[in-house]
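Report on the structure given below.
A single protein chain has been omitted from the complex, and every remaining protein chain is retained in its original position.
Coming up: chain A.
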Amino acid sequence: MKLITHNMLTSKCLKGVLQGYPLAINATDVKITEVDFNPEFVSRIIPKLDWNVLWGAADSLGHSEGLPKTVEPKYEDQEFLKKAHHVLLEVEIEEGTLTCPESGRQFPISKGIPNMLLTEAEVQ
């Protein structure tokens, strides 16, 4: 699971959970895969993300070094875009769990795929 994907995931479908965001990451296996850098894509996608959550996710995996905590609405800085690209697309969680911040419900990540399935009893 890439961190860009984590940025979109929520557990708010759980009964009694209001936001369910962001999900806490607990990774036991993280891999780095090289992905072709497309600066235009990165600069276009950043405004659609929750930057705080991305930073927190990167930080919890020890990959926040050099990544600014806040982001200004100008993205010409190639170094910054490269760093963002790395964190968004190249850092992948292979094994671990995601935890709902409100209920503590855990969602396993296995073989790089987060399992967000819920049982009927858990749903609103």
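Here, contacts are C-beta pairs under 8 Å (C-beta built on N, C-alpha and C of every residue); 3 or more make two chains touch, one makes a residue touch a chain; residues count from 1.
Everything that follows uses one rule, which is that contacts and distances are computed from a predicted model.
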item: Name under which UniProt lists the unshown chain, selected from "Digestive organ expansion factor homolog", "non-specific serine/threonine protein kinase", "Fe2OG dioxygenase domain-containing protein" or "Mitochondrial import inner membrane translocase subunit"; value: "Fe2OG dioxygenase domain-containing protein"
item: Identified contact with the non-displayed chain, of A:Thr33, A:Asn52 or A:Gln78; value: A:Thr33
item: On chain A, residues whose C-beta touches the chain left out of the figure; value: 1-2, 4-5, 8-13, 20-21, 33, 35-36, 38, 40-41, 44-45, 48, 88-89, 107, 111-118, 120, 123
